[in-house]
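The structure follows.
Missing here: one protein chain of the complex. Every other protein chain is in place.
Our next item is subunit A:
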Amino acid sequence: MAAPIRQSLFGVAKGWWRFEGLWAGSLGSRSLALAAAPSISGSPWRLLGAVCLQRPPLVSKPLTPLQEEMAALLQQIEVEGSLYSDHELRALDEAQQLAKKKADLYDEEGDERNILLVQDLEDAWEQKFLQFKPGARITEADKKNDRTSLNRKLDRNLVLLVKEKLGDQDVWMLPQAEWQPGETLRGTAERTLATLSGEFSASL
(Lines give C-alpha, C1' and ligand atoms only; values in the text may rest on other atoms or scores of the structure.)
Protein backbone atom coordinates (compact mmCIF):
# COMPACT_ATOMS: atom_id res chain seq x y z
CA MET A 1 0.00 0.00 0.00
CA ALA A 2 3.04 2.23 0.02
CA ALA A 3 2.88 2.93 -3.71
CA PRO A 4 0.59 5.77 -4.79
CA ILE A 5 -2.75 4.50 -6.00
CA ARG A 6 -2.65 5.78 -9.55
CA GLN A 7 0.65 4.20 -10.37
CA SER A 8 -0.06 0.81 -8.94
CA LEU A 9 -3.50 0.75 -10.52
CA PHE A 10 -2.02 0.57 -13.95
CA GLY A 11 0.55 -1.97 -13.00
CA VAL A 12 -2.44 -4.21 -12.55
CA ALA A 13 -3.58 -4.05 -16.11
CA LYS A 14 -1.29 -6.87 -17.06
CA GLY A 15 -2.82 -9.83 -15.32
CA TRP A 16 -4.48 -11.23 -12.28
CA TRP A 17 -1.28 -11.92 -10.40
CA ARG A 18 1.75 -10.54 -12.07
CA PHE A 19 5.28 -10.04 -11.14
CA GLU A 20 7.87 -7.83 -12.64
CA GLY A 21 11.27 -8.82 -11.60
CA LEU A 22 13.02 -7.08 -14.44
CA TRP A 23 13.47 -3.53 -13.39
CA ALA A 24 12.59 -3.70 -9.73
CA GLY A 25 15.77 -5.62 -9.13
CA SER A 26 18.27 -3.13 -10.41
CA LEU A 27 16.49 -0.24 -8.76
CA GLY A 28 16.61 -2.15 -5.49
CA SER A 29 20.29 -2.83 -5.75
CA ARG A 30 20.95 0.81 -6.64
CA SER A 31 19.41 2.17 -3.49
CA LEU A 32 20.31 -0.56 -1.06
CA ALA A 33 23.82 -1.47 -2.11
CA LEU A 34 25.72 -2.98 0.78
CA ALA A 35 29.32 -3.88 1.17
CA ALA A 36 28.96 -7.49 0.10
CA ALA A 37 30.80 -9.52 -2.48
CA PRO A 38 29.86 -8.48 -6.02
CA SER A 39 28.00 -11.20 -7.90
CA ILE A 40 28.93 -9.98 -11.34
CA SER A 41 32.69 -9.93 -11.72
CA GLY A 42 34.02 -6.45 -12.17
CA SER A 43 30.91 -4.56 -11.09
CA PRO A 44 30.54 -3.14 -7.56
CA TRP A 45 26.75 -3.76 -7.57
CA ARG A 46 24.81 -6.56 -5.96
CA LEU A 47 21.90 -7.72 -8.02
CA LEU A 48 18.57 -8.54 -6.39
CA GLY A 49 15.37 -9.69 -8.01
CA ALA A 50 12.05 -8.71 -6.45
CA VAL A 51 8.44 -9.70 -6.85
CA CYS A 52 5.52 -7.32 -7.12
CA LEU A 53 2.60 -9.51 -6.09
CA GLN A 54 -0.73 -7.76 -6.58
CA ARG A 55 -4.29 -8.41 -5.62
CA PRO A 56 -6.34 -6.45 -8.11
CA PRO A 57 -9.65 -4.85 -7.07
CA LEU A 58 -12.70 -7.13 -6.80
CA VAL A 59 -15.19 -4.32 -6.50
CA SER A 60 -15.65 -1.01 -8.28
CA LYS A 61 -14.86 2.24 -6.53
CA PRO A 62 -17.70 4.33 -5.10
CA LEU A 63 -18.81 7.09 -7.44
CA THR A 64 -17.91 10.71 -6.79
CA PRO A 65 -20.84 13.17 -6.49
CA LEU A 66 -20.21 14.46 -10.02
CA GLN A 67 -20.24 10.92 -11.39
CA GLU A 68 -23.48 10.17 -9.55
CA GLU A 69 -25.14 13.26 -10.98
CA MET A 70 -23.98 12.41 -14.48
CA ALA A 71 -25.19 8.83 -14.17
CA ALA A 72 -28.62 10.06 -13.07
CA LEU A 73 -28.76 12.54 -15.96
CA LEU A 74 -27.84 9.89 -18.53
CA GLN A 75 -30.51 7.59 -17.19
CA GLN A 76 -33.08 10.38 -17.41
CA ILE A 77 -32.15 11.19 -20.99
CA GLU A 78 -32.36 7.54 -21.96
CA VAL A 79 -35.82 7.15 -20.46
CA GLU A 80 -37.06 10.32 -22.16
CA GLY A 81 -35.92 9.13 -25.54
CA SER A 82 -37.30 5.60 -25.24
CA LEU A 83 -40.62 3.92 -26.08
CA TYR A 84 -43.05 2.60 -23.54
CA SER A 85 -42.36 -0.96 -22.45
CA ASP A 86 -45.05 -3.65 -22.13
CA HIS A 87 -45.12 -3.18 -18.37
CA GLU A 88 -45.63 0.56 -18.66
CA LEU A 89 -48.37 0.17 -21.26
CA ARG A 90 -50.15 -2.22 -18.96
CA ALA A 91 -49.86 0.28 -16.11
CA LEU A 92 -51.29 3.05 -18.29
CA ASP A 93 -54.21 0.86 -19.39
CA GLU A 94 -55.01 -0.05 -15.83
CA ALA A 95 -54.89 3.56 -14.73
CA GLN A 96 -57.34 4.44 -17.52
CA GLN A 97 -59.68 1.65 -16.54
CA LEU A 98 -59.62 2.70 -12.90
CA ALA A 99 -60.44 6.25 -13.89
CA LYS A 100 -63.32 4.97 -16.03
CA LYS A 101 -64.67 2.88 -13.20
CA LYS A 102 -64.62 5.79 -10.81
CA ALA A 103 -66.27 8.05 -13.36
CA ASP A 104 -68.95 5.63 -14.50
CA LEU A 105 -69.57 3.96 -11.16
CA TYR A 106 -70.74 0.65 -12.52
CA ASP A 107 -68.98 -2.71 -12.37
CA GLU A 108 -67.91 -4.27 -15.61
CA GLU A 109 -66.88 -7.83 -16.06
CA GLY A 110 -63.36 -6.56 -16.61
CA ASP A 111 -62.42 -7.85 -13.17
CA GLU A 112 -61.70 -11.23 -14.69
CA ARG A 113 -58.82 -9.83 -16.63
CA ASN A 114 -57.22 -7.61 -14.03
CA ILE A 115 -56.76 -9.82 -11.03
CA LEU A 116 -53.04 -9.14 -11.00
CA LEU A 117 -52.38 -5.43 -10.96
CA VAL A 118 -49.15 -3.81 -11.99
CA GLN A 119 -48.59 -2.76 -8.40
CA ASP A 120 -48.84 -6.37 -7.20
CA LEU A 121 -46.26 -7.46 -9.73
CA GLU A 122 -43.90 -4.71 -8.69
CA ASP A 123 -44.33 -5.58 -5.02
CA ALA A 124 -43.59 -9.22 -5.72
CA TRP A 125 -40.46 -8.31 -7.62
CA GLU A 126 -39.34 -6.01 -4.82
CA GLN A 127 -39.79 -8.79 -2.28
CA LYS A 128 -37.78 -11.19 -4.39
CA PHE A 129 -34.99 -8.66 -4.72
CA LEU A 130 -34.86 -8.09 -0.98
CA GLN A 131 -34.43 -11.80 -0.42
CA PHE A 132 -31.07 -11.74 -2.17
CA LYS A 133 -28.16 -10.79 0.08
CA PRO A 134 -25.22 -9.53 -1.95
CA GLY A 135 -21.65 -9.64 -0.69
CA ALA A 136 -20.50 -6.77 1.46
CA ARG A 137 -18.38 -4.10 -0.17
CA ILE A 138 -16.80 -3.14 3.15
CA THR A 139 -15.62 -6.37 4.72
CA GLU A 140 -14.84 -7.27 8.31
CA ALA A 141 -11.14 -7.11 7.64
CA ASP A 142 -11.67 -3.46 6.72
CA LYS A 143 -13.36 -2.75 9.99
CA LYS A 144 -10.69 -4.45 12.04
CA ASN A 145 -7.97 -2.97 9.82
CA ASP A 146 -6.40 -6.38 9.57
CA ARG A 147 -3.44 -5.82 7.28
CA THR A 148 -2.65 -9.46 6.70
CA SER A 149 -5.92 -10.54 5.09
CA LEU A 150 -6.62 -10.45 1.35
CA ASN A 151 -10.24 -9.51 1.92
CA ARG A 152 -9.63 -5.93 2.78
CA LYS A 153 -10.02 -2.85 0.59
CA LEU A 154 -11.78 -4.67 -2.21
CA ASP A 155 -11.86 -1.60 -4.42
CA ARG A 156 -8.10 -1.00 -4.34
CA ASN A 157 -5.11 -2.70 -5.83
CA LEU A 158 -3.04 -4.29 -3.05
CA VAL A 159 0.68 -5.06 -3.26
CA LEU A 160 2.50 -7.51 -1.04
CA LEU A 161 5.18 -5.98 1.17
CA VAL A 162 7.62 -7.70 3.47
CA LYS A 163 9.41 -6.31 6.44
CA GLU A 164 13.15 -6.82 6.30
CA LYS A 165 16.14 -5.51 8.17
CA LEU A 166 18.62 -3.33 6.40
CA GLY A 167 21.48 -2.48 8.62
CA ASP A 168 19.86 -0.96 11.68
CA GLN A 169 16.42 -0.17 10.28
CA ASP A 170 13.34 -2.26 9.66
CA VAL A 171 12.00 -1.49 6.24
CA TRP A 172 8.80 -2.52 4.51
CA MET A 173 9.68 -3.44 0.97
CA LEU A 174 8.96 -5.85 -1.87
CA PRO A 175 10.09 -9.40 -1.23
CA GLN A 176 13.41 -9.88 -2.95
CA ALA A 177 16.16 -12.42 -3.32
CA GLU A 178 19.77 -12.36 -4.40
CA TRP A 179 20.40 -13.00 -8.05
CA GLN A 180 22.41 -16.13 -8.76
CA PRO A 181 24.68 -16.32 -11.78
CA GLY A 182 23.21 -18.53 -14.45
CA GLU A 183 19.58 -17.50 -14.02
CA THR A 184 17.62 -14.63 -15.48
CA LEU A 185 16.12 -11.88 -13.32
CA ARG A 186 12.74 -13.40 -14.01
CA GLY A 187 14.02 -16.65 -12.56
CA THR A 188 15.10 -14.76 -9.45
CA ALA A 189 11.63 -13.32 -9.11
CA GLU A 190 10.04 -16.76 -9.47
CA ARG A 191 12.35 -18.14 -6.84
CA THR A 192 11.39 -15.30 -4.51
CA LEU A 193 7.76 -16.12 -5.03
CA ALA A 194 8.39 -19.76 -4.25
CA THR A 195 10.25 -18.98 -1.04
CA LEU A 196 7.49 -16.75 0.34
CA SER A 197 5.77 -18.41 3.23
CA GLY A 198 2.02 -18.55 3.60
CA GLU A 199 -0.87 -19.99 1.61
CA PHE A 200 -1.67 -18.29 -1.62
CA SER A 201 -2.08 -19.14 -5.26
CA ALA A 202 -0.32 -16.93 -7.73
CA SER A 203 0.64 -17.18 -11.34
CA LEU A 204 2.41 -15.14 -13.96
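Assume a residue touches a chain if its C-beta (ideal position, glycine included) is under 8 Å from a C-beta of that chain, and two chains touch if they have at least 3 such contacts; residues count from 1.
FYI, contacts and distances are computed from a predicted model.
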Absent chain [UniProt protein name; select from "Transcription initiation factor TFIID subunit 2", "GATOR2 complex protein MIOS", "Cell division cycle protein 27 homolog B-like isoform X4" or "Large ribosomal subunit protein mL40"]: "Large ribosomal subunit protein mL40"
Sole residue of A:Val59, A:Met173 or A:Leu196 that reaches the chain not shown, by the stated touch rule: A:Val59
Subunit A, residues in touch with the chain not shown (by the definition above): 6-7, 9-11, 14-16, 22-24, 26-27, 30, 40, 43, 45, 47, 56-60, 66, 69-70, 73, 80, 82-84, 89, 133-137, 139, 154-155, 184-186, 204
